[in-house]
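Only one protein chain is missing; all other protein chains are in place.
Per-chain residue numbering starts at 1, and chain names A and B are given in the order in which the chains are listed.
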Amino acid sequence: MAISRRTIVLGVAGLLLALVPPIAALTNQPFYVDLFRRMMIFAIAAVSLDLILGYGGMVSFGHAAYLGIGAYAVGIPAFHGIDNGFLQWSLAIVASALTALVMGAISLRTSGVYFIMITLAFAQMLYYLGISLETYGGDNGMRLAARSKFGGPIDLDQPMVFYYVVLAILVLFLVLGGRLVESRFGMVIRAAKSNEPRARAIGFSPFRYKLTAFVIAGGAGGLAGALLANQTEYLTPEFMHWTRSGEIMFMVILGGMGTLVGPVIGAVVLLLLEDVLSALTAHWQIILGPLLVLVVLFAKRGLFGLLLGAASRDG
Amino acid sequence: MTVTVALVLEQTLNGLQYGVMLFLMAAGLTLVFGIMNFVNLAHGSLYMVGAYLATAFAAWSGSFVLGAALALPATLLVGIVVEVVALRTLYERDHLDQVLATFGLILFFNELIAIIWGRAAIYTSLPPFLGGHIRVLPGVPYPAYRAGIILVGVAVAVLLWVLVTRTRLGMRIRAGASNRTMVSALGVNIRLLYTLVFGLGAALAGLAGAMAGPIYSVQPGMGEAILIQVFVVIVIGGIGSIRGAMVGAIVVGMADTLGRAFLKPMLATVISPPAADKAGPALASMLIYLLMAAVLFFRPEGLFPARGRS
Partner (left out) sequence: MAETLLAVRGLSKRFGGLLASDRIDLDVVRGETHAIIGPNGAGKTTLIGQLAGDLRPDAGAIRFAGRDITRFDAPLRSRLGLARSFQITSIFRDFSALDNVALAVQAHRGGNFRFWRPARDERALREPARVVLESVGLGARAGVLAAHLAHGEQRQLEIAMALATEPRLLLLDEPVAGMGLDESQQMVRFLGALKRRITIVLVEHDMDVVFSLADRISVMVYGRIIATGTPPEVRSNAEVRRAYLGEDATP
């Protein structure tokens, strides 16, 4: 069986990521464990968005909402003394998936720009809801009382352990996602993106499949949010702001949408860029803005797309 | 809080005033979308530019009115420059590209403003002749400035109506909203039409921004806060339709203002006051989105879709 370019990139990336903690320990730079862990968490969020954006053609500007829900699903129980990780993270996934079900059921009745606007509006609605939760910090947010507890060797307060947990989840998502997009289900989604009238004409009713994909992506985003809360140990409604959705979308596009691996690259590159630029000037966003415009205008296929070369098999 | 007739009247007028601001923004955005099929997330940035320029010119000239008057053509100019330099190539692209690229512009403008004026909110003082109250009804004083905004809104609506229904340009705009390719095939200079429409939208947003200074906080990111609500207005009203923008703006302006003012006391009559205290503001902020969801559910093309689009 021929090994595709994709698998090679995946393998190399996975190896490099796995080596970060030992290298950081050797060079006495623990900061990098933290940085790459943060990148991987956003990579997970970006991969979940790629499922519906890159493969499904659903331009959801409300994806950050799930990160917020996932984060609060960890933060609120922790606030009340419940720090069982299994409970919290399950809640994060289920709550996000349910939200996605409701949001999707309404939004997917529309398409095009209406869809973009309505997902944007829904996310903003959740943002305002978050702000109104005075008990949990309102618009200031709140500290995470304690990290999620799992018992046994999985102690998230140990930076390296936490790192490998995140890495494992990222790899799991990439594997599951890879199977999903090639499965019968994945084919329907991709066909609907490629040519929806055609998909309908041969007998697919795309709505139920799109909604399912939307829910899966939502649940996955929720898990990313749970991880993010543990990472930053602070959660605010800002997690859900629509501009955050835009940033995640930027990661997907920058890396290459519709590739699953691309978003990982996009997340790493974007966050590295932000890190480097913010060290140079407090006003680094003024570079990021035009950069996004340039990427959209000239490098639409993203970094991974460029890596794959001109002839890409399919969408 | 005791709900009196005076309070209801005051909040209704506030709702109308907020509706005017939304209308100014929505009219431009809906025209740009209806005629050019272009999603412009950066429309809020033009509003922000208008607000900052008005404040700067007012400080420089010493006159609020002069400041606002100068801000209008200045914002128009900024809009046209942005259109020619950055946006032209995006007309052919799909909506995702337009959304992302204009999102990038938002980041750029927010940061540019922050570099020049800093991140903290700046204040515009009201000119004395507009600072008082007028008597709407005996015993019901209303801020003269806000009443002024309502009047400006009515004037602009009338002017727009005249422009769209009585002039050549307006005819082309209406035709373009219905059928873009046909208009172009008929030999109208599409490029120029697009630039003019975009400029008109920018000017309207700038006007809204200039008027917003004294009563809303002027800071980086102010555009995005109102932009979402403008989207809601357009979705409810119907894309491409000015009439829809007007109706949608009033509906959203009223719903939002009255909701914030009265939902809590209204809820308190049916559920316990502490619960109403929590639920009231939360529900109020979600109200217009629920409204939008309802409209999309029952009438996805909006209340007054531009002819030929549904």
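Just so it is clear, contacts are C-beta pairs under 8 Å (C-beta built on N, C-alpha and C of every residue); 3 or more make two chains touch, one makes a residue touch a chain.
Owing to the predicted nature of the structure, the values given are computational and were not obtained by experimental measurement.
Student: Which of the visible chains would the unseen chain be in contact with across the whole complex?
Tutor: By the stated touch criterion, the chain not on view contacts A.
Student: Would you mind spotting which of A:Arg143, A:Arg198 or A:His283 touches the chain that isn't drawn?
Tutor: Only one of A:Arg143, A:Arg198 or A:His283 touches the chain omitted from view, namely A:Arg198.
Student: Per the definition of touch given earlier, which of A:Val188, A:Ala229 or A:Ile253 contacts the omitted chain?
Tutor: A:Val188
Student: Which parts of chain A are in contact with the chain that was left out?
Tutor: On the side of chain A, residues 179-180, 182-188, 190-191, 194-195, 197-205, 209, 212, 313-315 touch the unshown chain.
Note that only the chains that are shown with their structure count from here on.
Student: Between chain A and chain B, what is the gap in Å from one C-alpha centre to the other?
Tutor: 32
Student: In their complex, what parts of chain B are in touch with chain A?
Tutor: 33, 39, 86, 89-90, 93, 95-97, 99-101, 103-112, 114-115, 224, 228, 231-232, 234-235, 239, 278, 281-282, 285-286, 289, 292-293, 296-297, 300
Student: In their shared complex, at which residues does chain A touch chain B?
Tutor: 59, 61, 106, 109-110, 112-114, 116-118, 120-122, 124-125, 128-129, 131-134, 242-243, 246, 249-250, 253, 283, 285-286, 288-293, 296-297, 300
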